[in-house]
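Structure, as structure tokens:
Note that this complex is displayed minus one protein chain, with the remaining chains in position.
Note that the chains are named A, B, C, D, E, F, G, H, I, J and K in the order they appear, and that numbering of residues resets to 1 at the start of each chain.
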Amino acid sequence: MALTFMVPGLDEATSEKAIGILQSRLSQEQETALVLKHVHWNLTGPNFIAVHEMIDPQVDVVLAQADETAERIATLGGSPDGRADAITRVRTWSKFLLEGRAGTEEYLKALDAYYSEFIKADRTAIAELDELDVISSNIVQDHVQELEKFQWFMRSHLV
Amino acid sequence: MALTFMVPGLDEATSEKAIGILQSRLSQEQETALVLKHVHWNLTGPNFIAVHEMIDPQVDVVLAQADETAERIATLGGSPDGRADAITRVRTWSKFLLEGRAGTEEYLKALDAYYSEFIKADRTAIAELDELDVISSNIVQDHVQELEKFQWFMRSHLV
Amino acid sequence: MALTFMVPGLDEATSEKAIGILQSRLSQEQETALVLKHVHWNLTGPNFIAVHEMIDPQVDVVLAQADETAERIATLGGSPDGRADAITRVRTWSKFLLEGRAGTEEYLKALDAYYSEFIKADRTAIAELDELDVISSNIVQDHVQELEKFQWFMRSHLV
Amino acid sequence: MALTFMVPGLDEATSEKAIGILQSRLSQEQETALVLKHVHWNLTGPNFIAVHEMIDPQVDVVLAQADETAERIATLGGSPDGRADAITRVRTWSKFLLEGRAGTEEYLKALDAYYSEFIKADRTAIAELDELDVISSNIVQDHVQELEKFQWFMRSHLV
Amino acid sequence: MALTFMVPGLDEATSEKAIGILQSRLSQEQETALVLKHVHWNLTGPNFIAVHEMIDPQVDVVLAQADETAERIATLGGSPDGRADAITRVRTWSKFLLEGRAGTEEYLKALDAYYSEFIKADRTAIAELDELDVISSNIVQDHVQELEKFQWFMRSHLV
Amino acid sequence: MALTFMVPGLDEATSEKAIGILQSRLSQEQETALVLKHVHWNLTGPNFIAVHEMIDPQVDVVLAQADETAERIATLGGSPDGRADAITRVRTWSKFLLEGRAGTEEYLKALDAYYSEFIKADRTAIAELDELDVISSNIVQDHVQELEKFQWFMRSHLV
Amino acid sequence: MALTFMVPGLDEATSEKAIGILQSRLSQEQETALVLKHVHWNLTGPNFIAVHEMIDPQVDVVLAQADETAERIATLGGSPDGRADAITRVRTWSKFLLEGRAGTEEYLKALDAYYSEFIKADRTAIAELDELDVISSNIVQDHVQELEKFQWFMRSHLV
Amino acid sequence: MALTFMVPGLDEATSEKAIGILQSRLSQEQETALVLKHVHWNLTGPNFIAVHEMIDPQVDVVLAQADETAERIATLGGSPDGRADAITRVRTWSKFLLEGRAGTEEYLKALDAYYSEFIKADRTAIAELDELDVISSNIVQDHVQELEKFQWFMRSHLV
Amino acid sequence: MALTFMVPGLDEATSEKAIGILQSRLSQEQETALVLKHVHWNLTGPNFIAVHEMIDPQVDVVLAQADETAERIATLGGSPDGRADAITRVRTWSKFLLEGRAGTEEYLKALDAYYSEFIKADRTAIAELDELDVISSNIVQDHVQELEKFQWFMRSHLV
Amino acid sequence: MALTFMVPGLDEATSEKAIGILQSRLSQEQETALVLKHVHWNLTGPNFIAVHEMIDPQVDVVLAQADETAERIATLGGSPDGRADAITRVRTWSKFLLEGRAGTEEYLKALDAYYSEFIKADRTAIAELDELDVISSNIVQDHVQELEKFQWFMRSHLV
Amino acid sequence: MALTFMVPGLDEATSEKAIGILQSRLSQEQETALVLKHVHWNLTGPNFIAVHEMIDPQVDVVLAQADETAERIATLGGSPDGRADAITRVRTWSKFLLEGRAGTEEYLKALDAYYSEFIKADRTAIAELDELDVISSNIVQDHVQELEKFQWFMRSHLV
Partner (left out) sequence: MALTFMVPGLDEATSEKAIGILQSRLSQEQETALVLKHVHWNLTGPNFIAVHEMIDPQVDVVLAQADETAERIATLGGSPDGRADAITRVRTWSKFLLEGRAGTEEYLKALDAYYSEFIKADRTAIAELDELDVISSNIVQDHVQELEKFQWFMRSHLV
């Protein structure tokens, strides 16, 4: 699909490549918001309230990331797909499989593994975007910094 | 799956029925948040900024509804499934099909149709929950009141 | 006048009945805001400042009620009439007759009597709306709860 | 009716003339709040949300004007009449006749015409009050400045 | 004791029955605020700070419930008894017996048991109030929704 | 004393006359803040708390007036005297004589009389400043508007 | 019961004496919060709203005092008893006997008498704590300062 | 250029004259915001931080003045020119010539001289607008009051 | 004059002595607020804005001190005299003599000297109140702590 | 002109080159604030209020950019020129030519074209600054990200 | 070193002794802020997030204590040494030796031991300052009250 317009100074081919990378990041950011809430509701055990409350600010963080990513796609002349089916269609990473009531540690382990894939994918995207559009790369750099800090929180529980 | 516990005064069979109804509402509330953002990013035309900004508060509304619904499921002793795959698995209503850049009117029409099914499903849930658990019914009543008001906003654009 | 649209799940006849009931409530809510300000400006006596200040938050309450009622009419597909002439045309309750400077007690007695009619009319509306539209009934239930509490304030002065 | 008291430095005849002028302004300010809400609820069309939201701050403006005008009447020793019937009794300007759902442009045209009469009446009041009481004149000057700015908003839509 | 006045539309016998039900709820809401603080101060163990902080917002919740219940009694023409002796006199539920320093789990178990009786009593009150006064019933419905959610918090620690 | 500088467009003689008028207003504004606090602390009777609280915002009002008046004197090139001795030296109006515990009504009567002289002096200053400097006149006009409204509050208690 | 730990620098005997004194203060602070609300709900008469509103901030004050007192007990190694039964068990001062609707003056008189005993008991506690633990004494000193100021409010109504 | 519309009660010739006067004020207000920032960035010396911070609120003041002036032009039916070239084209006052790093005193002297011309021009505009449109005159009166106060700040540094 | 009432636990003679000491502190606190404003308006020189702004928070501090002192007098059963004439009558310390425009250093030196007497008088009052009423002593201790800190600010300019 | 100082680690030649690039960016950022306000005041048509309000936050954005750019120039040892004449002198991009009342679409098209040049110039500056000073480059990167997003807003109206 | 000045009423020898005591408290307060952050960053285990978040408000507390202590030293005419080397030079208490990742319990035990020495030193300082300067003693009393409460938090985890 031909782009409607391009950012001044970027050509169409470059823009389309960046858009493709960002769409994948958008879907994972949106899924992470869903997964975090899923964990928030289902975890149990003596640390319930502390971990339950630790998760909500991170939900806000990834929702804001998704908004920024999607609006960058639109700014580049593309059309972000923000629907649930885009998540399952675009997904190249492992599904989050844990469900039902389970202990805090079990859920944090599963989430830690999910984040490891997420962060690796973001770092790969940064390397690719560096060649295409510095602003898009900056955006994902800021995102991964936040994800890595939250992963440290999780790992500190599991050490 | 046997419930972990029940709300004092509710039996297990009643609780399980209510949980089933609420899981469907949860998935649609979560999908609506995704759909609204999808529209927010892709609509165009001379009313862009006004409609773009009208949508964000409604996203907050349905995210809060999903949180309240999921926590009610957990309160009833159930385990809410908040993942993207639950949305596509549970979905008994029509997918939101419009994608790519399109005019404000086109997107609002599609969203209006989506809300008509959403509201009908909520009203059916209220009728069923009235027989099971008045608190769960109250929760969905408050939700549908907000949805109907937002639908009036959309319809006022389309009249 | 045929309705422009209906809330999903409500038919036209039901909607029109509910709209008629709500228009009456809207006009009385609007009039009450005017009456409360009228009292706020004209009362005198050693309790002036305390009662003068007690009234303003209630003005905000009934203005918000009127807004909610009118938007419910619009949501149901109707067209609310919010003009001064609608108040005098729709009025089936007693006019507020006291005017000019008068003591706090005299004004609170007149207002107490006005509220008694207002509350009765709201309770009648609730009974009728229960048969038509649970959401509209909920709205008026919330309104009358606020009015009854304020009437207790007034009556506590007059005991 | 003899005044209860006068502002130090103003005589009774002067005060009564100023009170008469201000009562007319009060009633129109109160009616304008009602009319603006009426428009807010009934307008439709592709600019619905933007114009709907533009009106609410102006409602707050004219409600505050009415409060200031009424309290000036009371300060001058008079007794403001703030009831709905005072509006219809005192009204020397044209009724607002448009009702039911209608397009944004149609409602803004009707409102623009209503404001033209309102502003002229305020400017006449200023000229008369200049001879009676500079403070009362200042109050109406501040009011008309706000009204004229809002009329520019409306006219900018209609140009 | 004859009532001072009644809510318009309610007769004296109905009002007195509702008042009796609400007085019991008031006393338990007041006692719960005391019990929650008692727990807040005495619990110990590795989850101390998290559970200590989880309790304070719930104290605010039940204090606000008591205020709303007592003011409803007064609105119905009754006279709420809010003293410590009323709690011990009216109490038909089990005393909270745990005291002194004890672990988080021990205190949460005792509190969970206390809440089970509290919630059952509220649900019984709702059933009775439904026959007497819809507004009073609505008030207790809102209260029990909050209590049930907080009980889920506690149970999530104990699973 | 020769002025340090003048506002552009005003000559020295005009500035000095305006400064003289404003110094008197400054001293009375400062004294009024002291008198209002004196009343705030000493009044008694069944309306104590309401009137006690009514006074504090007016203290803030007259302190802000004094600040504005003094800075206008400085802007005009003069030097405001803000000390206690300036108040007693400049005072051409009646001292506030009531002291010790006394009833609300007694204190409000004394304060009402004090305000009558204050307002007359401000209105005289406005007439004189109109011939000298429109900005200084505007400042005092805004001040007297606030004083007259507060006097209405007091008189409403005494009617 | 042997203390779990002591504040560094205090021995066990000293700590236990201080704890005993503070438990009595805790119970009276908790009861005062209940009594103030009891008055808040039941008083009537022409000063209703002003006195009704004067009481709520004082409720917040004594609740905060109780929290500080209980946490000081815990800091000293003791275990505060915060239950309703502790109030009636520990009580060495007169019960608050007034109940049912009564005039503002009647309730303020009863409350004034209750505060006289409360303040005396606090001042006795200060004298005893001065010999035991300066920090505990400071805490009660701050509390009695607030109580004495509120008593002045009440007495100003009754003079 | 014929005006699009006029304020009710003002004729076209009057409006055009007022617009011409206001356009000059707009351009100078806009330039002043630029000049103040220029000074803010370039001044040096031992009073750097205090004067640097004193300037920013004044920038906000003149930007708000420019907004109010431009919107008054539009309200009168005119079309404000807010571009940089309008400033240099309309300028009838002396350019601000000081540039590069210079001491606080040197910059404040240059700014004081610039303000003297600014204030004189505003006072001339007030005299002219008094004959044309009282509201426009009021606007400029409020502006010059703020400018004169800020000039006093500067002069207090230079005395 | 016999006291209206006494704080529970204090006798009349003690209360009267404390009241006498506090009245002197009240008058000096009130005068200090006037003196600080006087300085605020009249100082000049290259540090104008920094010192001008440093003074305003201290004005708020001493006004709050005066309020607390006066309300303590009333709490003790006395009647505070808050008028300008009380300041000049009660004054046992040196008048503040500097007036007219003068440099920052000159004004700070005069203010530093004024504060030295103020602080010494407060410390003397503390020593006397320690024998009479610990709460009154605490109040003045808190006041002098604030004054000494502000004096350090002034002295840091003068070193 | 020799620089007053350099950032530690940067030499003078490098600093001067960076300063030259940043001065051009400063002038365009300042002009953009003026142009955006010019559009804000002059646009008309059915989308007036929505687009009018969309522009103001962007004005704040570019004013903050100009402040950050100018302070970076000063930090590098240079002297920013922030006057209107610097804008017209430095300008290497096309003037904004549209003036007078014109429709929303017409103004957004002109603004879109202006932004295209602005963004290209910023991207060129980034490329040059990358070789000179990474911090200065980061600053302009953050600026252009904001500009590109706002251009997407405009383009969404024009699609 | 001779003091620059003394607080009015304190002699030089007294002041110097108080300064010496306060310098030691300053250094320990500053070290505690560093130690708390050290713990905040390095602790691990299932209670990570709850304890991690519990520490930050205490960091703010001890930083504010250090600021108050240092400014008291300056007020007394001394010169506080706030550098890292002062901490290691002045330290008479045990170093905090635990480092690297370690469990919550291990870190809380080490911190509890550190606080025991800190509190003892503060209590010794209070006893000494009571003989020198009541205001300085009050400051340390307020500090130790906060430290003791936080120590209770830690001990509640370890019981």
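A few points about this structure:
One rule holds in what follows: a contact is a pair of C-beta atoms (placed from the backbone, for glycine too) under 8 Å apart; a residue touches a chain by one contact, two chains touch by 3 or more.
It should be emphasised that the depicted structure is a prediction, and the values quoted were computed from it without experimental measurement.
Per the touch definition above, the residue from K:7, K:21 or K:35 contacting the chain not shown is K:35. From the set I:6, I:50 or I:110, the residue in touch with the chain omitted from the display is I:50, counting the whole complex.
Across the interface with the omitted chain, chain A contributes residues 115-117, 119-120, 123, 126, 141, 144-145, 148-149, 151-152, 155-156, 159.
Where chain I meets the chain that is not shown, the touching residues are 46-47, 50-51, 54, 104-105, 153, 156-157, 159. Although one chain is not displayed, its contacts with chain H can still be listed: residues 43-50, 52, 101.
In this text, only the chains that are shown with their structure count from here on.
The chains in contact with chain F as well as with chain H are D, I. The minimal number of chain-to-chain contact steps leading from chain D to chain H is 1. Comparing chain pairs C-G and A-J by the number of C-beta pairs in contact, the larger count belongs to A-J. Equivalent interface to F-H within the set C-G, G-I or E-G: G-I (over half of contact pairs identical by residue number).
The distance from the centre of chain B to the centre of chain J, each centre being the mean of the chain's C-alpha atoms, comes to 43 Å. Inter-chain centre distance (chain A to chain B, centres taken as mean C-alpha positions): 23 Å. Separating the CA-averaged centres of chain D and chain F is a span of 32 Å. Counting only residues that touch two or more partner chains, chain K has 46-47, 50, 156, 159.
Applying the touch definition to every pair of chains gives A-B, A-E, A-J, A-K, B-C, B-D, B-E, B-J, C-D, C-E, C-F, C-G, D-F, D-H, D-J, E-G, E-K, F-G, F-H, F-I, G-I, G-K, H-I, H-J, I-K.
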